[in-house]
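Omission of a single protein chain aside, the complex is shown with its protein chains in their original locations.
Right after this comes chain A.
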Amino acid sequence: MHYPIGLLFDLLASSSALPWNITVHFKSFPEKDLLHCPSKDVIEAHFMSCVKEADALKHKSQVINEMQKKDHKQLWMGLQNDRFDQFWAINRKLMEYPAEENGFRYIPFRIYQTTTERPFIQKLFRPVAPDGQLHTLGDLLKEVCPSAVAPEDGEKKNQVMIHGIEPMLETPLQWLSEHLSYPDNFLHISIIPQPTD
């Protein structure tokens, strides 16, 4: 699985000081374990598929499908060339929702834990409850990953991390999706053991 590098850092090395020193291998590519990306086009295709999957969840693909091919290209080029305004000119449309709603249809998220076998948790989860209340990050965790949330009496076992920070569990999920998603429009959430020091 090819994960965003920030996610990899949170998941595997969050106790390390930045900048993160990594070792790059040029031989013995583990073909059995990792997907080989032979060209930039493959990476672009993978990125666009993630964006499309996110929009399928948020808007039943309506927003991404209404865009022209050049808009998709602009999204990728903005990311590739580190052009914030170019990227967000398109991405902001993916962050909108109909006036009569209070948020997206479902929130694109993936929860990663180093302690489990499964690669990640991804499920359908609505940002708004039937009564109109906004669901929080804590609500999401309780629903899809209850073991990660500390029991009322126990002490905090895990850190819930996005982009290297621990958002308050009371933060509305809709807000997190709009403001803390990765460029692929997914919220990549790491659950890591609480450091003991």
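We adopt the following convention: a contact is a pair of C-beta atoms (placed from the backbone, for glycine too) under 8 Å apart; a residue touches a chain by one contact, two chains touch by 3 or more; residues count from 1.
Here is the rule we use: contacts and distances are computed from a predicted model.
From the set "Ubiquitin-like protein ATG12", "High-affinity nitrate transporter", "Aldehyde dehydrogenase 1" or "Dynein axonemal intermediate chain 3", the protein name that UniProt assigns to the chain left out of the figure is "Ubiquitin-like protein ATG12". Within the set A:Gln86, A:Gln122 or A:Gln159, the residue that contacts the chain not displayed is A:Gln122.
Of the candidate positions A:Asn65, A:Gln133 or A:Ser147, contact with the hidden chain is made by A:Asn65.
When the whole complex is considered, the residue among A:Leu57, A:Leu75 or A:Ile90 that touches the unshown chain is A:Leu57. Mapped onto chain A, contacts with the missing chain fall at residues 1-2, 35, 45-46, 48-50, 52-53, 56-57, 61, 64-65, 69, 72, 106, 118-120, 122-124.
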